[in-house]
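Please see the structure below; I have some questions.
What you see is the complex with one protein chain gone and the rest in place.
Chain lettering (A, B and C) follows the sequence in which the chains are written, and residue indices restart at 1 in each chain.
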Amino acid sequence: MPVPTHIFNPPFNVVRCSHAVLTVRDLEASRAFYERAIGLKVEHADKGALYFRGMEERNHHSLVLKQGAEPAAQRLGFKMGSEEDLDRAAAFFKERQLPAKFVEVPFQGRTLHAADAQGNPLELYFKMDQGERILQQYGHYAGCHPQRFDHFNVFTPDPQASIEFYAALGFRLTEYAESDDPVPRIAAAWMHRKGGVHDMAFTNGRGPRLHHIAYWVPTALNIIHLCDLMASTGYLANMERGPGRHGISNAFFLYVRDPDGHRTELYTSDYLTVDPDFEPIRWSLRDPRRQTLWGTPAPRTWFEEGSEFPGVPVKPPVHDLKPVIAD
Amino acid sequence: MPVPTHIFNPPFNVVRCSHAVLTVRDLEASRAFYERAIGLKVEHADKGALYFRGMEERNHHSLVLKQGAEPAAQRLGFKMGSEEDLDRAAAFFKERQLPAKFVEVPFQGRTLHAADAQGNPLELYFKMDQGERILQQYGHYAGCHPQRFDHFNVFTPDPQASIEFYAALGFRLTEYAESDDPVPRIAAAWMHRKGGVHDMAFTNGRGPRLHHIAYWVPTALNIIHLCDLMASTGYLANMERGPGRHGISNAFFLYVRDPDGHRTELYTSDYLTVDPDFEPIRWSLRDPRRQTLWGTPAPRTWFEEGSEFPGVPVKPPVHDLKPVIAD
Amino acid sequence: MPVPTHIFNPPFNVVRCSHAVLTVRDLEASRAFYERAIGLKVEHADKGALYFRGMEERNHHSLVLKQGAEPAAQRLGFKMGSEEDLDRAAAFFKERQLPAKFVEVPFQGRTLHAADAQGNPLELYFKMDQGERILQQYGHYAGCHPQRFDHFNVFTPDPQASIEFYAALGFRLTEYAESDDPVPRIAAAWMHRKGGVHDMAFTNGRGPRLHHIAYWVPTALNIIHLCDLMASTGYLANMERGPGRHGISNAFFLYVRDPDGHRTELYTSDYLTVDPDFEPIRWSLRDPRRQTLWGTPAPRTWFEEGSEFPGVPVKPPVHDLKPVIAD
Partner (left out) sequence: MPVPTHIFNPPFNVVRCSHAVLTVRDLEASRAFYERAIGLKVEHADKGALYFRGMEERNHHSLVLKQGAEPAAQRLGFKMGSEEDLDRAAAFFKERQLPAKFVEVPFQGRTLHAADAQGNPLELYFKMDQGERILQQYGHYAGCHPQRFDHFNVFTPDPQASIEFYAALGFRLTEYAESDDPVPRIAAAWMHRKGGVHDMAFTNGRGPRLHHIAYWVPTALNIIHLCDLMASTGYLANMERGPGRHGISNAFFLYVRDPDGHRTELYTSDYLTVDPDFEPIRWSLRDPRRQTLWGTPAPRTWFEEGSEFPGVPVKPPVHDLKPVIAD
């Protein structure tokens, strides 16, 4: 299927993906997981919510957990280039008759709640409260030393439509996996704004659902230590896939599940993608090195399980594109 | 001294620093150093020149060495956003009565030779030949696994003037070192275009001269291996400073000198700077953790020696700002 | 089953496991694998054999490959404490009516070919030619920087009998895996002489056959680089298991197969076992963290495939002890 042409002057400026808002059933259990295993800093805690950030992040939060009856994904947060970009975004969504309304959100300036064409609930803002700089306060480091929020990955029933929607917002395709059919179809795609491999990735499947969020960590050894730590502090069953090297993105990775099943990737060492003449990289869906450069396929759960957005209907995939599965 | 306001809409779009052109006296000796110690890939070699690139670079070259009678720095290369940006750049330099002419350069498209207000010779282009993707061809990896060209650092006799010139081109200040005088003066500054800590840095001193070029490497262990390798393959005396952690940038570093004395930094793990509301970080010139977070000052050579640009007069610094020196 | 009492004054002094002798079908293909992927130094090559050593080894060889029609394991080499120990060993084997004869072996002093009670062919010596010290000649380092031969692992049809034979030689049990049956049976055991977790390990199964040899490498990152290197230089299918952290031994590991199917483990970071009051560690055969601390079971091939010793009959296991298998 056609790869989109990159738009250098999008209708509004999305700087980067910024934060996730999730619902969890037990804030204390989640806090133990994200603070002591993953190693995020708790920036604020109140009766109903927890706010976390990574070691290099100056923004108040990159992960918000809210107390709820059922696990759910709430919002995908993106940082805009300016207040004007926020207004342009509002206009853009309204023009397309997509949801878009300004809301009050703690620790953030003007915030727009919108939804993309597939129904993913978005949270756009320009200003957020700033925290103290802790990048060089190494006494705060714990777990795998998570540095910064890196990306979202969502299940989409129609990857081609998702790519085209985000391409129109100036997201740039870096890599994609395609079937080898006579009419090839894209089964997964990686798109960026900030200069890495992705801010947003799409996986063919029942959706929209959140597949995972990702934090960037310094080195593979931090990820290996996280494996050791999780295996010996009660989180053995929460390690879902990896560690390994992705063929796609070349990043070293680990996928873990939090106490509510929300999936987080720990991710390191992708590459710079700022060149305007960057050419996207195509992978065959059947290439054994695509998922993991070392040939290990992902488990079935990785392809099937994800976090639903409350009130957003989940649709089956338009095309049944079969990836290589471990079992 | 005043920190410049960031300009979001510069007169032309510099994507990133891209490559250095240096003169060396013995191409074979230099090839041994950059190919077998540092680990760069030789992309092209002819009688008078060598072209190298890092493991993730698709551009044909990020380092060009030319045979010459005397060691010298020739050009600082920058990639533009488009051919139109190249024309806008030509107009910009001409309007300011700075050198600017289009030249033919092997393996590059239209190329503009210009000079900044301090006299640093620049080489601007949009298109460069592309090489095969070797990021995942690990059989090519050698030395410290250099991934990509990261930045230039130049001596300038007037850091404030240099900052203002590049700020006008849309370079953004990330960190700076300032004297604690009643009228504080900036002694060193780091400015970026691509989203890291810098594409271009300025060090107060006799200039303009090239202080160093830098390659980004995956982890500190690659740098430690380079130390072991250099110490045992005849390059013991070429190790000038480090390894260590910079206070500024938080990067892990090593500075080495090539057979002609040109300085290269191996550099890893700085942080993302794309946020539009990023606030520059100020360091006192006397903070022992500024140069090296662990307190070790740099040697005198590091503050005094650099590569001159042929035909470009070197001027003494306007202000005598005393950094902490090891001896 | 009973754990043996450690014998502090064995009949002869085995210092450590030392080298393996294997038959391969294509010396050039094997050389490419062990020299360029694994990174061993070729110390000697002639028409019929290749001799390799690791970076810290002063002994002439720790791996000998001989040209042959069929892949086979030939000998397990052990270093003795003195020439007298060699004579005591000869007497010991003869007294038990086990094979034992002195032979001429290139690059070694007096060498005894013997066999243990299960039929594993042994090669005992005290003196070996010494090579130049290359530990600090980092220009020799390649692949995963293998430092030294670490251990043998053999399939045995009767682990209890194997343990008792080697315990009588002063090998000390460090860890073992046992069934949870009313009469528990040892399914695997690790025994050392040199002060690490093992020089010799036993795996229940059709035997005697060589399960694997192992080299000690400096860090997990060297093993991760080997994965990347193998995956991109034609050895993707040769990566059998890992990387991961063993529960047993706590070592970080990778298992690879050479072009003839001989298995090598790359191994790092076990612990010191020299204390006379060291207590062996028991693992339940069903503990998911035993094989890999992170819970990933080994593939079926790992439990079933091994290298036979020519002329040594292979017997089925006395007890059918079921480990956890990945499929």
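In this section, contacts are C-beta pairs under 8 Å (C-beta built on N, C-alpha and C of every residue); 3 or more make two chains touch, one makes a residue touch a chain.
The structure displayed is predicted, hence computed values, not measured ones.
The chain not shown here is touched by just one of B:32, B:117, B:168 or B:231, and that residue is B:231. Considering the full assembly, C:218 is the residue among C:205, C:218 or C:323 that touches the omitted chain.
The residue touching the chain not shown here, chosen from C:19, C:61 or C:148, is C:148. From the options C:127, C:140, C:206 or C:315, the residue with contact to the chain not on display is C:127. Considering the complete assembly, chain A touches the hidden chain via residues 36, 136-139, 141, 219, 221, 225, 228-229, 231-233. Residues of chain B that touch the chain left out of the display are 219-221, 224, 227-228, 230-232, 236-237, 239, 243, 245, 252, 288-289, 293-295.
What chain C contributes to its contact with the hidden chain is residues 8, 15-16, 56, 58-59, 79, 81-82, 126-127, 130, 133, 135-136, 147-148, 194-195, 218-221, 247, 250, 269, 271-272, 274-279, 281, 293.
Basically, only the chains that are shown with their structure count from here on.
In a homomeric contact, the two copies may use the same or different surfaces; for chain A and chain B, over half of the interface residue numbers are shared, pointing to the same surface. Geometrically, the chain at the heart of the complex, using CA-atom means, is A.
Rounded to whole angstrom units, the spacing between the C-alpha centres of chain A and chain C is 44.
With centres taken as mean Cα positions, chain C sits 49 Å from chain B.
Shown for chain A are the residues that touch two or more other chains, namely 219-221, 289, 293.
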